[in-house]
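Every protein chain of the complex appears in place save one, which is left out.
Residue numbering begins at 1 within each chain, and the chains themselves are lettered A and B in the order written.
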């Protein structure tokens, strides 16, 4: 039975349900319980924003606070994954990947291939992404394309509470290493979520809105801005089709191409920096495989090629907006020559 | 009394203090950093007692480098540390380095050699330097010959002696030793503290410290307050460093009575004792086992089999060492560390 809960609660519920079902699942990360060794409560935080709150009490010994030591505990999660466990490690902010990248890039992602198909590394790394909290340059990045670039990794960016739960359960059951990107501005978003256990498969984009005039491809928090823009554009008579990728690796290329074949127009919206991004990747895909269908230029709405700024005046400019998406749609709709 | 400014040597075993007993017992780790600091404390004490030149061997573990750096620093200037000469010698990273350093110091006429290491290090130095006195400082694990002392106060005693301000009969102690001989094998080794006989072959590292590994222990002296095999003897049949005789015990797990002995730091073990007695000087004792391993001062391992006939003999030709307590007691009685207003470290002078 579905009821309304938040994105954050959906993640918590997915973790609890999988931990109950499968004793090999455990959580490790900085302050995932919060309070290890301290005189007060042992579940004081439940994650820096409370996403894992309450799990410590339900699963004694399976919610492990780690020292601030990303190479150490992320690497330990990778090592434990090779030994038949299903660790869900939390990298508090994706920006901290700078500390532990080797363990993901050179170890977890490559074991299966390097070892001739014999290794199984069912690791989930949950991590907070995205701008909008005035958290500045080192706590606000997306880095989606960084992970997506690496063969051996799967990359998930849920946009709704429903997807967050279903995709996380899929991630935990998946036998490959998965980077699970949670947008920090979505944690409080409410949505219908079934109480029962379900999975959302990887590599299947979600058609959130059917339309014939133009395709908007996006993922993560930008889905909501694309939907807002589509609603505004509908009032202006422009009928947008909106695709939520859900996962950037694997990526549902067929759905993107199918939609562009139908609409002939494409705007890609990506909160990440623009160079070598999901936006350029999808643009290249369409240019290569659906060129004949295109009726206008491909437009990309992305963050600029800058770090994430602190001041609200600047961060608000940095993050794509529904208005920018609408403007891009208008540019495409004017036709190839008008661009 | 007027003496030329004397030179002393300092030899540190870079390898001591990190053997197996950190794993099998709770022995502490004596790091290179700690050793460098101990040498600096010695230098401060030598400075205060008028030593103007100190010889130090190089090493591959940064001890000499750290001391050299410190000797150019403000503390060294303020305390007027002695001139530090790093010996020019090749390094093989074995006990041979210790021996070579000792020979070079002997050749340069040092009045004293301060040794930081275990029983094995002290033995290696003693074997090279004849009657040059040793200032013994423990950095090892199960050491009986060098005592655990603060380097600063030991350095004051060593410095006072080297400066000629302490009569030899007060400050020097002649030590005993144990000779292990087997003429058929041309074997002649000696130990400063103890010879342990084990029925086991291949005692891997330097850790002959379990009761089941021991069949017999010979000791030059046996102090009950020591640690290790010397304490095992000391708690059963104590013999002082000054006595002419030594001690021996024979062990067997099936013995009626067992002694609870501190065989290693953190390891108090029941040792079944079947026999014990004094070790008369000059008498060649044969072993109760026909095959096994001999460990000398916990280090040098000699395997022997049915064909071999090793013997153990106590004699009084071991090295001279500084009796720190006696020296400092003498210094106190004679106010040897008292200085007048002319001395730069008199409190009337502003501190550097």
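Convention: a contact is a pair of C-beta atoms (placed from the backbone, for glycine too) under 8 Å apart; a residue touches a chain by one contact, two chains touch by 3 or more.
Keep in mind that, in the parts below, contacts and distances are computed from a predicted model.
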| item | value |
| --- | --- |
| Chain left out of the displayed complex - its UniProt protein name, from "Pyruvate dehydrogenase E1 component alpha subunit", "Arsenosugar biosynthesis radical SAM protein ArsS", "Putative spermidine/putrescine transport system permease protein" or "Fe-S cluster assembly protein SufB" | "Pyruvate dehydrogenase E1 component alpha subunit" |
| Touch criterion as defined above, residue of B:37, B:104, B:200 or B:311 at the omitted chain | B:200 |
| Which of A:7, A:26 or A:219 contacts the chain that the document leaves out | A:26 |
| Option touching the unshown chain, where A:78, A:216 or A:294 are the choices | A:78 |
| Residues in subunit B touching the chain absent from view | 14-15, 18-20, 22-24, 29, 31-33, 60-62, 93, 198, 200-205, 207, 213, 303, 305 |
| Contact set of subunit A toward the excluded chain (per top definition) | 26, 28, 61-62, 64, 66-67, 69-85, 87, 102-103, 106-107, 111-120, 151-152, 154, 174-176, 201-204, 250 |
